[in-house]
Structures are given as C-alpha cells and as structure tokens.
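With one protein chain held back, the other chains of the complex are shown just where they sit.
Entry: subunit A
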Amino acid sequence: MAEELVVHFEKLLTRVDGLLSAVVTDRDGVVLLRANAPNCSPPFTESALGCTFALASDQASKLGLKKNKSIVSIYGSYQLVQFNHSSLITTFVANSNANTGLLLELGSELESVTQVIATALHERHSGAL
C-alpha cells in the first residue's frame, strides 16, 4: 500500500504547476511519505517543516478561532501549504508563483488519504500495546 500511496502522491505533483514536493509527517517531524518532482530538491528540511507547523498550529489554535486547519507561508522563491490532518501533517512545497488556491483544494482532497494512514498507524500502535 505504501508504494501505491507514493505513486498517488507523485501523480499529484503533475496536477499543479510549480508543485515541487509533497510530504506527510507526524507531529514530531518523522517523514511517513514523500514525493518529489523530478530533478527538484527544495531547500527545506522535511522534518523541520513538520515541527514548524506543529508548533505554529498549536499557537494558532489559541487565537479563539477553534482548531487550526491549515497554514500557507509565502517566501521570496517558495511557498509552503501545510495541513493539519488529525495526527498527521501534509506539506506541499511549491514555487512562490504556483496557484495557492489549487494547493489548498488538493490538501482538502488528500484528507481522506491521510486519514487512512493515520488509522493504520493507530491500529498498529494499539496492536503493539
């Protein structure tokens, strides 16, 4: 199943112009799934991205607007679109001129996929206990 998920994520990279990388991590930054566009290596440490989002999302959830769902950060050359999917974090790394709205929609579509991963992890963890 893991290979199928990686293939699915790699196909996603072709759907949005400028999308360079899709990563699923847990809240500690451990990478579960990774897909990079060919010949692209964005200058971000994937585990650091997950930790950054976890920290920022916890802060954002204290704004009085209930739970944080996603954070978009735009830099000079790149943008990060990150989603809070239960216990997992989905991160898209794209060029700064990529369509942010499309990336946000893509993240919403992927929620059901990451839910499958989160459930499988939870079942494995419960079984191990």
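Heads up, the rule we're going with is that a residue touches a chain if its C-beta (ideal position, glycine included) is under 8 Å from a C-beta of that chain, and two chains touch if they have at least 3 such contacts; residues count from 1.
Throughout what follows, contacts and distances are computed from a predicted model.
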item	value
Listed names "Ragulator complex protein lamtor2", "SKP1 component dimerisation domain-containing protein", "AP complex subunit beta" or "Glutamyl-tRNA(Gln) amidotransferase subunit C, mitochondrial", matching UniProt entry of the absent chain	"Ragulator complex protein lamtor2"
Touching the absent chain when the full complex is considered, from A:60, A:102 or A:118	A:60
For subunit A, residues in touch with the removed chain	43-44, 48-49, 52, 55-56, 59-78, 80, 96, 101, 104
